[in-house]
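Here is the structure we will look at, set down as structure tokens.
A protein chain is absent from this complex, but the other protein chains hold their places.
This part shows chain A:
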Amino acid sequence: MNFLTTHLEQISHDVNQILEKTEPMKHPLIELIRYTTHEQREALDHLLPLQESDQHSNPDLDKIRPYLAIIYQNNEVSEPTMRAWVRAVEWMPSFETEYVEEIESLYRSVREQLNNIADLMKQHYGEAAIKYLIPSFYLGVQV
């Protein structure tokens, strides 16, 4: 287990939950959310085994970079989509409305893990190395 594993496992759990909860939903924004979440799922399927091979050292940044990029960039597009879906199903209630809190909570959890990973990556690799990988909004206050 390396410094990323716990956080990635938590994201993996959250992503599975999002896919499970949204499976019966038909809203157009859910189509988008599920598309991005599936991509995150696939990226995690590549990333998690890499953590086992790098158990006692820093993960090889070049190896994990493409998959982490997919996870971060999908979160960048799916977070606002999720917020739009929350507004949509509050304006026009359906059975999906009752899942709003759960889905929001899962996204908060993903965000928290991505923030944690961003800070850890900055500590381990330095800011310059992750400049084009992790959007600056996931790092602490930038002055």
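Rule of thumb we're sticking to: contacts are C-beta pairs under 8 Å (C-beta built on N, C-alpha and C of every residue); 3 or more make two chains touch, one makes a residue touch a chain; residues count from 1.
Going forward, contacts and distances are computed from a predicted model.
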Problem set entry | Choices "Nitrate reductase", "Cache domain-containing protein", "Xanthine dehydrogenase family protein molybdopterin-binding subunit" or "Transport permease protein" - which one is the UniProt name of the chain not shown | "Nitrate reductase"
Seminar exercise, completed: In the whole complex, of A:19, A:48, A:61 or A:84, the residue touching the missing chain would be A:84
Exercise. Which of these touches the unseen chain: A:22, A:36, A:51 or A:113?
Worked result: A:36
Exercise. Tell me, which residues in chain A touch the chain that this view leaves out?
Worked result: 27-29, 31-32, 35-36, 39, 66, 69-70, 73-74, 76-78, 80-81, 83-84, 87-88, 91-92, 127-128, 131-132, 135-137, 140-143
